[in-house]
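Here the complex is missing one protein chain, while the rest keep their positions.
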Amino acid sequence: MTDDTLYAAVPLRWLGPIRIGGNVMTGEQEVPLATYETTLWPSVRRGAHVSTLVDDGITATLVDDRMARSVLFEAEDAAAALAAARRIEADIAGLQAVVAETSRFAHLLEVNHQIVGNLLFLRFEFSTGDASGHNMVTLASDKLMAHILGADRSLSYGSISGNYCTDKKASAVNGILGRGKNVVTEILIPEEILRRRLRTSAQKMADLNVRKNLIGGAVAGSLRSANAHYANMLLGFYLATGQDAANIVEGSQGFTHGEARGDDLYFSCTLPNLIVGTVGNGKGLDFVSENLARLGCAEDREPGENARRLAALCAATVLCGELSLMAAQTNPGELMAAHLQFERKSR
Amino acid sequence: MTDDTLYAAVPLRWLGPIRIGGNVMTGEQEVPLATYETTLWPSVRRGAHVSTLVDDGITATLVDDRMARSVLFEAEDAAAALAAARRIEADIAGLQAVVAETSRFAHLLEVNHQIVGNLLFLRFEFSTGDASGHNMVTLASDKLMAHILGADRSLSYGSISGNYCTDKKASAVNGILGRGKNVVTEILIPEEILRRRLRTSAQKMADLNVRKNLIGGAVAGSLRSANAHYANMLLGFYLATGQDAANIVEGSQGFTHGEARGDDLYFSCTLPNLIVGTVGNGKGLDFVSENLARLGCAEDREPGENARRLAALCAATVLCGELSLMAAQTNPGELMAAHLQFERKSR
Amino acid sequence: MTDDTLYAAVPLRWLGPIRIGGNVMTGEQEVPLATYETTLWPSVRRGAHVSTLVDDGITATLVDDRMARSVLFEAEDAAAALAAARRIEADIAGLQAVVAETSRFAHLLEVNHQIVGNLLFLRFEFSTGDASGHNMVTLASDKLMAHILGADRSLSYGSISGNYCTDKKASAVNGILGRGKNVVTEILIPEEILRRRLRTSAQKMADLNVRKNLIGGAVAGSLRSANAHYANMLLGFYLATGQDAANIVEGSQGFTHGEARGDDLYFSCTLPNLIVGTVGNGKGLDFVSENLARLGCAEDREPGENARRLAALCAATVLCGELSLMAAQTNPGELMAAHLQFERKSR
Partner (left out) sequence: MTDDTLYAAVPLRWLGPIRIGGNVMTGEQEVPLATYETTLWPSVRRGAHVSTLVDDGITATLVDDRMARSVLFEAEDAAAALAAARRIEADIAGLQAVVAETSRFAHLLEVNHQIVGNLLFLRFEFSTGDASGHNMVTLASDKLMAHILGADRSLSYGSISGNYCTDKKASAVNGILGRGKNVVTEILIPEEILRRRLRTSAQKMADLNVRKNLIGGAVAGSLRSANAHYANMLLGFYLATGQDAANIVEGSQGFTHGEARGDDLYFSCTLPNLIVGTVGNGKGLDFVSENLARLGCAEDREPGENARRLAALCAATVLCGELSLMAAQTNPGELMAAHLQFERKSR
């Protein structure tokens, strides 16, 4: 992959503050997006530009942060599976000690179980520092399984991954129990900016969101998903920052919510399953480490803070693209016209 | 993105025949995968190697091929929406003529509708030649909307995309009504190869598939999805062949089905929503056009045949990776050991 | 079950017109509801009373009407399954002839297929006259399977029901391909009635619907379902009219959609999977036949017209209960107060 000219990084801008935990980051930030679908650039750029015109810019709130892996055991019957689950969950401290030996960044937060017949699914939830954590939790789960199988003769090995994790598959569990960063980004846009920059109104945006994202999504049989195109921004941001982009499968399950506040628009994107990291596979590539540094995500901070900042920036980028496309779709013909205009310019 | 060393294309091999429609393609094929998660390579390679040891190799069957866009209209009430839907669907020929003017490759196949209160969602389904077709169907739908709004005063514009398409979101509609290529890949693996090359057995593979993919997936609240990691192979193949990789969201919704036939294993991957193309955005990049040529997908064929061949190759690659990971997960500790061994080698 | 005092039928009223197909039914109608949850009665009655105060009452629109059964075949591989599916679907006339021999009311409308590996699911869709049609389509499918297995040696018997029907299970397929009556009921309520009779406003109702039914439903991981409590009204209506109430599982999957039109409220309930009949099991019970007669659903009409009228009345009843509960939930404390007040009265 060597064609820098076409899918190199793209600068965007927005104004903070971005709140992560208690910290407030203010300022503007250039954000890279790598994509073959280059009409994404002007679209996201338009949303990002709006954010620089608004007093408080985009706000990001981190609601949760964890990584999960589920393992599968087989028991003789449900009673044996349940008894084992209770024994295992009663010794969280013992499990945490096993995990602590596998990495100084991995910490076991919680264990959930599901029993189907004689099958026991355990879902381990970890904090994983600045790593997205796939490998870290697989290693930890591998040791946890060995520990449990050594101590409990009523269980036998089922699988190191029982799909109750769930990794890179559309499911409900990730949003309900948590997997990845859970981030909400919000913006409040005055009527004049809506009209002049986005050629739309608060009411039109709120109505479109209900009809298209919420009702249209429901009619399509969507699962915990009501948005226009989160996947596009996630892919571009993930490729530019060395993420495992297969995680856009669950990352794209999120909720756009907008409402008219008078003539102004409150607009938000909720991304409950945003999996990103600033260390691990892909992060050693030159352009990736440059991009992470430019994003201020390679600083000397508490473990996890760089990754959480990256998640906030990613979710803010999603909001810019979502805002822009939604605004375009409030007007007949505008989306196609914008596409054609950009493609003419590009030639 | 310039670090060829780490995420350049990777050669794989398998033996045909690959059946597409009535045609049979036989032979071996090198397949490129671009990824930051380089442990994917040896895993897929192992599955691909198995396919070269099996008499009939991997078989690919194309079940369906179409691209969809839904539009949204507002009516006064449900009766008006229904009356309009009936008028519109009664004039398929008129709609097809509108579409024909937008592209010589776009052809309208079917129209479906959903009515919610006073809202009318129309879902247009098209054949789009060798293009994945996102832009083609958006342009066609733009013209169809203008045509319909011009003829029918009882409807007003809702949105050029009503999320009943559904594009890049996890939903049920794509698999049920069709969007993208619907491809099944299959392989029949003798006991000896299972044991010696994959360290597993037919019964262990079939049981794991039921417990992990089918039951584990169901417990996780998965939607039309029962597999281990289609998304990983899709991402690598999509990036290497210039596809819009955001389509792995729906592409990853598919079904692994295996069963013991005596001591041999029948193993299949069903991908109902595989969106790929051989023309369009990204296809002009040097490494992409080289890769498409090497895959035999840049030949002078009937429109659509190159893209269907690409879909078959993509789905066969998915099978190789799925087979290999599943086999590893039948044995305690093997997955982690393979990861660690590959990472040591890579240094 | 003999305690008439507590769960006998309950009279409700509303004003038409109720449109079914091209026909318009106007008038008021007493509707029976049988339930152990007797607080349902005053709640539905309040909504029904509102409908009598509104010029046009409740409107019902029948969008679709069909009954489905899926069967499952096993083939050698996907190619054989696909070839069989094409042969079968090419001879719709032959299949229709087989169906015609099983009942003079059963008519085969459409055949859909899904292929997973070597498995072939065929979904037969029928019109079934005034019967809900479970037994009619099972008998027809039994004969269709025998016919197909006799003609096609590449298929073997899988199951008379392949769960792609889907009967009495929460799924997406019924709403997308159709199963049962698809009915939309609507009402337009002036501001004064909203305020005086329902203690609410159009904006409060529209907002609650978005936040609770659409967003809350999505967050809960709902599937094609965004309403407050359709299941309650369906159960009461089904028991009182001799329906198989297990069908409330899919019947309860529907969409409430409301919007402010000025200060007035447009309010609608869309029930895509409403399975009811006026003949068949349970219809011979005395109180059932009396209820069906009182509802005007035991008239001498074209086959299917009585059942469609019943579906319209059922869906209108759902709207009454949905409207009332939603209105109560717009005000803090009101729901609980109403419950307690009714229970005091009942003693």
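In order of appearance the chains are A, B and C, and numbering begins at 1 in each one.
Heads up, the rule we're going with is that contacts are C-beta pairs under 8 Å (C-beta built on N, C-alpha and C of every residue); 3 or more make two chains touch, one makes a residue touch a chain.
Treat the numbers as computed from the prediction; the structure is a model and nothing was measured.
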>> Under the definition given at the start, what are the shown partners of the omitted chain?
In response: A, B, C
>> Can you tell me which of A:71, A:99, A:177 or A:246 touches the chain that was removed from the display?
In response: A:177
> Which one, C:34, C:81 or C:108, makes contact with the chain that was left out?
Replying inline: C:34
>> For the chain not shown, which residue from C:53, C:170, C:193 or C:260 touches it across the whole complex?
In response: C:170
>> List every residue of chain A that touches the chain not included in the displayed model.
In response: 19, 59, 61, 63, 77-79, 82, 114-119, 172-173, 175-177, 182, 184, 186, 221, 223-224, 255, 257, 266, 268, 270, 272
> In terms of residues, what is the contact footprint of the unshown chain on chain B?
Replying inline: 172, 175-176, 207, 210, 214-215, 217-219, 221-226, 255, 257, 259
> At which residues does chain C meet the chain that is not included here?
Replying inline: 1-4, 6-8, 34, 36-38, 70, 72, 74, 114, 116, 119, 121, 135, 138-139, 142, 145-146, 149, 157-173, 176, 208, 211-213, 215-217, 219-223, 225, 227-232, 234-235, 239, 242-246, 248-249, 252-253, 281-282, 285-287, 329-330, 332-333, 335-336, 339
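By definition in this document, only the chains that are shown with their structure count from here on.
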> Would the interface of chain B with chain C count as same or different, where same needs over half of all numbers used to appear in both copies?
Replying inline: same
>> Between chain B and chain C, what distance separates the C-alpha centroids? Give it in angstrom.
In response: 34
> Just how far, in Å, is the C-alpha centre of chain B from the one of chain A?
Replying inline: 23
> Hey, what residues on chain C touch two or more of the other chains?
Replying inline: 172, 175-176, 221, 223-224, 255, 257
